[in-house]
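Report on the following structure.
What you see is the complex with one protein chain gone and the rest in place.
Right after this comes subunit A.
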Amino acid sequence: MATTNGAVENGPPDKKPPALPRPIRNLEVKFTKVFINNEWHESTSGKKFATYNPSTLEQICEVEEGDKPDVDKAVEAAHAAFQRGSPWRRLDALNRGRLLHQLADLVERDRAVLATLETMDTGKPFLHAFFIDLEGCIKTLRYFAGWADKIQGRTIPTDDNVVCFTRHEPIGVCGAITPWNFPLLMLVWKLAPALCCGNTIVVKPAEQTPLTALYLGSLIKEVGFPPGVVNIVPGFGPTVGAAMSSHPRISKIAFTGSIEVGKLVKEAASRSNLKRVTLELGGKNPCIVCADADLDLAVECAHQGIFFNQGQCCTAASRVFVEEQVYPEFVRRSVERARKRPVGDPFDARTEHGPQIDQNQFDKILALIESGKKEGARLECGGSAMEDRGLFVKPTVFSEVTDTMRIAKEEIFGPVQPILKFKTIEEVIRRANSLEYGLTAAVFTKNLDKALKLASALESGTVWINCYNAIYAQAPFGGFKMSGNGRELGEYALSEYTEVKTVTIKLDDKDP
């Protein structure tokens, strides 16, 4: 492997751009079992389930299917690892950070393997997996690694002769239930802050995409996290997910997924032990294009905003509001761009667009496309599955969409771009805010006043101005309204994984 250290001795570095990373062909899947106490277990029931490549519809392998008894075992391990005096609890904060840094090193080492696994399991383009998902994982791990020894409480002046300070302590056993659209990234968003704060964790990856999570288990072990700190139980929502949400010894649960399941998680959490809950749920995110915007930029961002990851993003730009003066031009260029989107084999470096995740999603998307046609939206392009292949849906653009249509109200989670028209800023603010979702919003304008006004008026956890999907490990992410509770990433995430303890020490009033 080339190192940068030799650059000086070997003359100026090669001017050629580095070769594109290559997927690992014929990758053998090594880790398919339940991961508890740094060991691999068969499921208690002996059951297994298959995971498929959505691009070819072929089975990749079978994975041990966890259930409640496996969750109990995992929680027991996590609980034991969290006990006072355990190796994990005795570890200095600095060294906790080092372990996370080392984990990032191993993820970086095995980046191509993980990206290949992710592409096999999700159907997303390999280069996206490599450059976006894995990049995000590594940066997030390193970011929180740096926080570990900076989780500070406060010393507080009070009215009486006391010393009063707070300690920010880990909560205990945390649960993480993660989705299939960014399987490893969404897991790392939860795992990194949880471990950085000193918690232990039980993870349920989505049943469609368990492979990268299990591979990460092997890296956890290799790095040398004490046994029980991280436990991974593959399985289904109604069994593993439900057992975790209602488990009396899990003190905190983080979920990314649909609003419907989010409600179940929160309900189970309150019925069981009032565990702390963070939810990152769906969105129907407005993308507002003002007439004064740089139209090329707006078209490209809106296009990537909706079609990235086959439309399977909670941040998808699924309501594009365009000011009427530029509406026809915007639609024309958007259609042109959608038609050019390269659809195909996710392992092909030219591919931008792969298959949907499974038949359910595929059917749901096509049904919504049909509703759009029926309710009077104008289908500009796409509008159907690719004739020759299983789960591929053509990039689809609808114009003349109105607020009452289903495609303007419901989360599609597919490659469907509904374009709406607006006249005034006040009107678009009202319409953008009219739904119960509030995850992200985007604004395209060159005007300073409009940008700042919209940034403050839009009811969403994130507002992007002249950009899209600009997500950074340092900046908090989460929803307003029914798009979720709590925040992931950034310093804010730490407060989701710590309890605050107030310590008050009375001083002797008598003279010393």
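Keep this in mind: contacts are C-beta pairs under 8 Å (C-beta built on N, C-alpha and C of every residue); 3 or more make two chains touch, one makes a residue touch a chain; residues count from 1.
FYI, contacts and distances are computed from a predicted model.
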| item | value |
| --- | --- |
| Omitted chain, identified by the protein name its UniProt record gives, among "formyltetrahydrofolate dehydrogenase", "MELANOMA-ASSOCIATED ANTIGEN MAGE ANTIGEN", "Origin recognition complex subunit 2" or "Integrator complex subunit 11" | "formyltetrahydrofolate dehydrogenase" |
| Candidate in contact with the missing chain, chosen from A:L20, A:A50 or A:I156 | A:I156 |
| Selected from A:E28, A:E58, A:E387 or A:D449 as touching the chain missing from the view | A:D449 |
| Contact set of subunit A toward the excluded chain (per top definition) | 90, 92-94, 149-161, 163, 165-168, 445-449, 451, 465-466, 509-511 |
